[in-house]
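What you see is the complex with one protein chain gone and the rest in place.
As written, the chains take the letters A, B and C, and residue 1 is the first residue of each chain.
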Amino acid sequence: MGRPVAIIGSGQTHHGRRFDVTYPELIKEAVDAVFENTGISPDDIEGVVSGTMPSMMEGVALTHFYFAEVLRSVGKPIMKTETCGSTGISLAFTGYYWVASGMADLVLVVGSEKMNEGDSQATMTTVLEPFYQRSFIAGAPGVFSMQSQEWSVKFGIPEEKVRAAATRLSVDHHNDAFDNPYAHIKKKLTEDEVNNARIITYPVRLWDVCPNSDGACAMIFASEEMAKKLGLTPAWVRGVGYSGEEYWFGDSEKAIWQCAIDAAKQAYGMAGITNPRKDLDVAEVYNPFTFQELLYYECFGFCDFGQACDLTLKGVFSRDGELPCDPSGGTLCTNPIGATGLNRVAEAALQVTGQAGDHQIPGAKLSLAHAMGGVDQYNGVMILGSEK
Amino acid sequence: MKKDFYTLENVIRLPHKYAAGPTFTRFYSGLKEGTILGTSCPSCKKTFVPARSFCPGCLVNLDEWVAVSQEGEVVSWAYTEREFFGMPGKPPAILALIKLDGTDCNFLHLIGGIEMGDRDSVSSAIKRGTRVRAAWNDEKRGHMLDIKYFEPVS
Amino acid sequence: MRKGAICLISSILSLSHSVEEERVMENKNDYLILEDEVAITYENAYGPTWTRFFEGLKDEIIYGTRCAKCDRVLVPARSFCSRCFVETDDWVEVSQEGAIISWVLTEYEYFGMPTKPPFIGALIKLDGTDTNFLHLVGGIDLSDPDTVRKTVKNGMKVKAVWQEEKKGHIMDIKYFEPI
Partner (left out) sequence: MTNRVGIVEVAMTPGAETKEYFLDQVFKISKEVLDKAGVARDDVGTVISASSDVFHGGMSCANSYYWDAGAAFLKNGSRQDGESLFAFIYAVMRILSGNYDTALVLGVCKGSENPDDDVLTHFFTDPFYQRQVGLNETIAAALQKREYMDRFGITEEQCAGVVVKNLKNALGNPYAHVKKKVSLDDVFASKVFMDPLKEIECAPKSEGIIAMVLAKEELAKKLTDKPVWFKGYGSSIDGFYLGDRDLLEGELPNAAKRAYDAAGIKDPRKEIDVAELCEPYAFQEMLWCEDLGFCERGEGGKLLESGATGVNGDIPVNPSGGVLAMNPYVSRGLYRLAEGFLQVRGQAGERQLDKEVNTALAHSTHGFAGQCHAVAIIGS
């Protein structure tokens, strides 16, 4: 375990269909925000980490070239992290390791995506090679539908119960999003609306799916001395975990999902968490699909396998529940892919520093941030605490 | 001994819709009207072309618009007789960095209006410092290539 | 070797309204949107293992390889076991029957989709193998989703149906149909 690392501030853009700005201008909003929020001068930054999902979503390759100025990186050391959907949290890890290694004391990390400039499902298709898998996997919804079905059948959860739990999450999160000034989709939904919404790929319906968002998130990582010197309230990185499995979708089980279990285990181990549901105060779980959020509760040890639906329906993971999950509305309401994982970290950091505003979980001291990527292939978990 | 294994053609086709935002929108409408618009930085006093929304050095927002000179000097140029991907027209072509008068950066565009097709004659017509002026297409559609090219000022 | 032949299909400017459904923007002007479509041609090498696998399909054989260390049969055939990190060169002809592990009915279409909807993508555990084979489930009426949901179940036995004309392609297997 390296030296302590703190997140000392973040900046997010408003999300939506941001055709009012170019891609670099969008990023500038987030970067300007983090400097304004922290009062730090861009000149003091010692390194910059940039990332998007697949560059070709927006048709610009190696985007750090294009963004050099707005990242405030000209003349500075730079890194470019990309790990598909988990890019956001992988960016945060890069910032963490850069500081933890002792090679820098102040690192700016920026994730972004302008999904409306491309076609996300067409881009997802290019993640699959043309020999075999590309013919069968219908974008992200297809993958997640298969996974949720494998999971619910395996644990014998009745279809109606899974639907009811997923609907509960959808209604809650879309409502929670009203309290998050940066969220994209904010909507008062009734259970009926969710249950009867258009089917995307059964059982996934419209309100089970995240939107295509344009947005960026910027964050500053600092060493302990630097955090003290600057006098900002730190969110301490208490644990990091990441794991990935085979490229071939059929090679690993996706119901008892080992890479998700392992990622959490690594992070819990570092943070000394033994009973996550009790020890954690809030979790920002990456939930592009409602069904997957349920599965994560189990993989992350918030409950036993097969229990997530019951507990969700009891309100255990609601805003006022035992372990509130995604009080920001989560990925379900806001999904600029390359930034999404970083948004989760930003939200988790806001919570433990008491800065989450209207969606603050009172007294939150220990939080979890998470992101997933690849063809159901990677998971990353970061634990943040108000204390070292 | 070694078998010639097959290869599979893999065509990646992706659609894009790029948001030009207010600054490029205004710059393009300037082109439609036969003007080249730049923006000036209140902090470093530099003028940039094409116009941009922020100063690349100071990162402050720019909103002081200027129609910049359509004449300038060649800073560097590359000549090709080969067709390459993304090329705006047919070869032979010259791509050049041009410092427009009164601006503080180099404008990347084509050079034309001279005898092409022979490297030596091109080299004698175009040099670092050669004065060039924008030549416009008759029909303008709000695109970088509304400027046909820059041609030497005689 | 053929170098990538590539074309920029179109590059047009169109004026479009920047509609903001979710959020009221301060600036409601119309800004330009540049529409563009790119096509880049790559050329992927099959190498010996895929070559042999696809030649097998031409002969109505599905090949897998067995890992000498963990004894798992991996399908499609591959040259290494990524868990044990050893080469696998024990080729086995695997069963053309198996059980559905999970499936999804896809009814929506998007840009660049290689298989046209509706179709059922499925993970199928072929008998005697240790990975799930990804392919289509067919031979049933796909016109009504509700009927499909009643017909197709996890655990259901299916078997490969072959195309008449084979090209050494993953779609030489037309689909797997319920037994």
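We take it that a residue touches a chain if its C-beta (ideal position, glycine included) is under 8 Å from a C-beta of that chain, and two chains touch if they have at least 3 such contacts.
Only a predicted model underlies this, so the values are computations on that prediction, with no experimental measurement involved.
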| item | value |
| --- | --- |
| Interface partners of the hidden chain - shown chains only, full complex considered | A, B, C |
| Identified contact with the non-displayed chain, of A:8, A:26 or A:79 | A:79 |
| Residue in contact with the excluded chain [from B:20, B:68 or B:134] | B:20 |
| Among A:27, A:110, A:127 or A:230, residue touching the chain not depicted | A:127 |
| Contact set of subunit C toward the excluded chain (per top definition) | 1, 3-6, 11, 34, 36, 38, 40-50, 78-80, 82-85 |
| Where the unshown chain meets subunit A, residue by residue | 1-2, 22, 51, 53-57, 59-62, 64-69, 73-85, 90, 93-94, 97-98, 100-103, 123-124, 126-130, 240-247, 251, 258-259, 262, 266, 373-375, 377-378 |
| Residues of subunit B in contact with the chain not shown | 4-5, 7, 10-12, 16, 18, 20, 24, 48, 50, 56, 75-82, 84-88, 93, 95-97, 105-110, 119, 122, 128, 143-145 |
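The criterion applied here is as follows: only the chains that are shown with their structure count from here on.
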| item | value |
| --- | --- |
| Topology of the chain contact graph, where touching chains are joined (line, ring, star, complete, other) | complete |
| Centroid comparison with subunit A (C-alpha atoms), farthest chain | B |
| Whole-Å gap separating subunit B and subunit C, where each centre is the average of the chain's CA atoms | 42 |
| Subunit A-subunit C separation of Cα centroids, rounded to whole Å | 27 |
| Centroid spacing, where centroids are CA-atom means, of subunit A and subunit B in whole angstrom | 39 |
| Touching two or more other chains - residues of subunit C | 18, 27, 31, 33, 36, 38, 44, 46, 50, 111-112 |
| In subunit A, residues with contacts to at least two other chains | 19-20, 59, 119, 122, 126, 130-131 |
| Residues on subunit B engaged by subunit A in the complex (per definition of touch) | 8, 10, 12-24, 53-54, 56, 59 |
| Subunit C residues within the subunit B interface of the complex | 1, 6, 8-9, 13, 18, 27, 29-48, 50-51, 54, 111-112, 168 |
| Interface residues, subunit A side, partner subunit B - complex | 18-23, 25, 28, 42, 56-59, 69-70, 72, 74, 114, 116-119, 122-123, 126, 130-131 |
